[in-house]
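Every protein chain except one is present and positioned as in the full complex.
So that you can tell them apart, the chains are marked A and B in the order they are listed, and the count of residues begins at 1 in each.
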């Protein structure tokens, strides 16, 4: 085989992830520990207190949507707040106490205070016989009800014939609270992020998503950006619906998006595709997971899950996927008191943040390039991009990246298209594109500051 | 994860197959036993007698096409009839007798009556050395010939030097007979069924197809129908060509079709795709076989086989597949006297009928639906379609069917498209669509009474 020349300049490559703020993982853990004790729900002061804490890290714009407001097929419910709750035996001993754990109360319980028989009480208790030490998480948002969740082991201690129960809550006209953080870019095209904020003392679901989203925005603010990044912090279902309702006139600007949930447990990543299945975000995340080379799974869209159900409903059909580690319901700690701060870790949170940063880099660099010397291979040697003595050895990945770019950069393919065909990491191609651009062989074809033509 | 509510109403679902006439399998066996002794061929009174019996079950319109009529590249041959045939030894003992089995005569043998040497006779005998007790089935429609088929074991008894042979048949100007049964529907769009009627005393090939076709039509007559169903009972090749020739101006009405052959043996189903490969009938039958969950095989089209060769010839290219159990030629009893009434069973015939009924139901219900509340998920809970206490467990198949329908029913997808993507049985989706239509969330987009827009 004849080659021009062979010695390849070793240029410093971008590492697997850009340098993070030192100990971002630990910082996220600190945030999670502060948010953990708060009793959140789909409305109420728990949401507001949580947003106060997040607002210490990033600028938030908050919305209060009054009870009774029509949101598409839904209606904002009455606001729920709770001060205390518990079960006392006849001796006045408190057997179950909200102050010990926010999960002890059926979320959205109506106020109740009375003495009832053990039998009647049993109809309002939720336990997990298979995990007798764990408290389950249960809700009743849209049907008026009350109840207590407790460890199955606690049941055996309920031997009295009567109990005094009290739930000191309120359900009243108020509002639903949500917030968004916007990091403007060069264009009005948007990348949408979303993490649900309604779960009480549960860490992976979803303090992990909230923490990664907050720290990703901090990092984004310091990076050059083509896209505008908008992040939603809102209660699940009714909260994301409310955000969609508020923004229904400007959803056309969304080019890509991610729902972030359950990203702190010990599992590998699971990406759930958008309803479209082959949107740019789907291909970018799949590429990023391949380039990271850790264990990961990609699943097709299904209409069951978190807020992707709303973003990907047929009337919106936004190009949004969902990033998680172990999928909900597939780990026993899910929706139980065992999803506590020990269940997530700084390292896993940092890994999730790094993956999100990689996805952002790929989105930002997914340009369309054009080879300015397309007739035959340009002579790389005279530009110092090719070794001198020919005949031996094969090309390394850097030279292959340059050859692939020159061959495929015909103004019709995005960098992602090229990465997928060449099976070369986007990072490596991004670096090669920059080197070829520097010597005048490659030109960015994308309309300046526009991502419109790269999907 | 946040859900609205969780308790699912258990609605009565359609069973795996609609209730059949009691003992339809036994009724089909009775029909087969009546048709079995008749000596059919591509023309002649055997065909007419068989149609007389079928006409007791369903209304038939019969056609007689005269000898010599040009049918595309073919010509209707002279009509063949046979009264008796046999081989006698010199002592007058009848060694081979048509009255014992219609297969004993080479089908379409010209008349012959003479004394011939054993050597000459041998040139006109057909046996199966590998199955010495079975009589083979052989024909010579287009080359004038005569012959006898017999058990290989009978050969050894032919020790005389000369034999008296007689075939009391006639080949004369007459006509080819075929029949069709039409069950009109709301539209003129047609589903075409076809079973060949030319084989003499052979049960699986094809009294089984004739029986299932007849009983499917009986059932169809009592069902509401969008489509018009037309079934052809005709001799193979020249008979289906004759039907195509008679109907050549109206074939554009055919939306889907099935050739029914060999559906009574003990094997699982084999579906052979249409020439198009991805016609609605192909996708419907594949879906029905998946939903039935029994052993089954799907094969691509090939231009060899039964009358699909004609229906799927390039000038017609009808969207017709072929439904069989064990494919022809892949069981040793094929085209031998071992394909007798014991080779087929009431249970297997009933199973084939049930599959055909499922296919019909799927064809009829393969509508395009539109979600009338496409912005976010509609609130199923307030309509009694969603449980009350959230947080535990996943959705059952009924709720998943509703969620998939709401997500994908955007006016561009048929129910079949949704079933294929959701991997949910059509039955379950049909039931869910009905429930959602009842509460006003789903609307049938198909033009009333038209299947035109669902392929």
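Note that contacts are C-beta pairs under 8 Å (C-beta built on N, C-alpha and C of every residue); 3 or more make two chains touch, one makes a residue touch a chain.
Quantities reported herein were computed from a predicted structural model and do not represent experimental measurements.
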Item checked: Hidden-chain contact residue, picked from the options B:47, B:125, B:244 or B:426 -> B:244
Next item on the list: Would you mind spotting which of B:49, B:81, B:139 or B:290 touches the chain that isn't drawn?
Entry: B:139
Margin query: Just to verify: which one of B:165, B:256 or B:312 makes contact with the chain not shown?
Written below: B:312
Item checked: Interface residues of subunit A (partner: the chain not displayed) -> 1-5, 371, 373-379, 381-382, 388-392, 394-395, 400, 403-404, 406-410, 422
Next item on the list: State which residues belonging to subunit B touch the missing partner chain.
Entry: 42, 71-74, 106-107, 126, 136-143, 145, 196, 198-199, 205, 235-237, 240-241, 244-245, 248, 275, 302-306, 309-310, 312-316, 328-329, 335
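Keep this in mind: only the chains that are shown with their structure count from here on.
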Checklist line | Whole-Å gap between the CA centroids of subunit A and subunit B | finding: 53
